[in-house]
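Please find one structure pasted underneath; my questions will follow.
Heads up, one of the protein chains got dropped from this complex, but the rest are sitting where they should.
Showing subunit A:
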Amino acid sequence: MAAAQPKPRFTNAAREALTCYLFLLPWGLGFLAFVIGPVVASFVLGFMDYEIVTPARWVGLANYIELFTDDARFGMSMGNTLYYVLVFVPFHVIIATLLALLLNQKARGIAVYRTLFYVPSIVPIVAGAILWVWILQPEWGLINSTLRMVGIEGPLWLASLTWSKPALILMALWGSGAAMIIVLAGLQGVPQHLYEAAEIDGANRWQRFQHVTIPMLSPTLFFILVLSVIASFQVFTTAYVMTGGGPAESTLFYMLYLYRRAFVLLDMGYAASMAWILFVAVLALTLIQFKLASRWVYYEAEQS
């Protein structure tokens, strides 16, 4: 009896492990075939010249060298993307925070306002893009019509070298509602007693905001900052649908250029090396942000 007992226990554990592996199997298959395989292949492809019609040829670092020394569009598309990131991200974080602060007040119909602010962020991106092409239409669009009513002749927006990028950013900011909901959740997680304590200590409204709200909210803001940097580096669909990269390639963002290289020019090796550069750049930026985070992000657990 005593000798027999360990055996079934062992088979039970083995059976549980087997069951576990079987439960993970579908995801595992997908992971091997559609994730790990392609990632490795992509890395290798970056060192090859492969234009589909001709057999792949090993070229070493040639793609990377060409990108950095002999491709004006590479630098330009990266510059356009940086412009987009540097303007969009601060506005995005600030607007999301302001809206959340506004919604965190006691006022009539808060639920309705929350819905109104949030809904644009779930609009299908192509439908939203088409709507905004119409809104930004220079002659009959909503924005320029409104401006004309107060006597201002608006810019050509998507057809203007100067205004094409701001126009795309404006449209993207319309979708700040998702980040707003996250900030709102962060705001509602700030313990009420901290405000009360600060008030008893004689802190006025601004001081309470500065010394209670901002530190307590900083992890949430950091989270949004990191995510919106990652996402905005990959801006693609709005530019593809609304401007096609124009005018004069002023909205040729990095992803759009990568797409053209890969799927218009069928320059697969070159595009793969471009993807890795973007990945490494965004990864490095994210790590830097984490490094800098200790200076301004407040984590309660560390203090206690």
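Rule of thumb we're sticking to: a residue touches a chain if its C-beta (ideal position, glycine included) is under 8 Å from a C-beta of that chain, and two chains touch if they have at least 3 such contacts; residues count from 1.
One rule holds for everything that comes next: contacts and distances are computed from a predicted model.
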| item | value |
| --- | --- |
| Per UniProt record, name of the chain withheld from view ["Circularly permuted type 2 ATP-grasp protein", "Nitrous oxide reductase family maturation protein NosD", "ABC-type lipoprotein export system, ATPase component" or "Carbohydrate ABC transporter permease"] | "Carbohydrate ABC transporter permease" |
| Candidate in contact with the missing chain, chosen from A:42, A:160, A:218 or A:289 | A:42 |
| Sole residue of A:119, A:161 or A:288 that reaches the chain not shown, by the stated touch rule | A:119 |
| For subunit A, residues in touch with the removed chain | 13, 16-21, 23-24, 26-31, 33-35, 37-39, 41-42, 45, 99, 102-103, 105, 107-109, 112-113, 115-120, 122-128, 130-135, 137, 139-140, 142, 145-146, 148-149, 174, 177, 181-182, 185-186, 189, 192, 196, 199-200, 202, 204, 219-220, 223, 230, 234, 236-237, 240-241, 255, 258, 262-263, 268, 271-272, 275-276, 278-279, 282 |
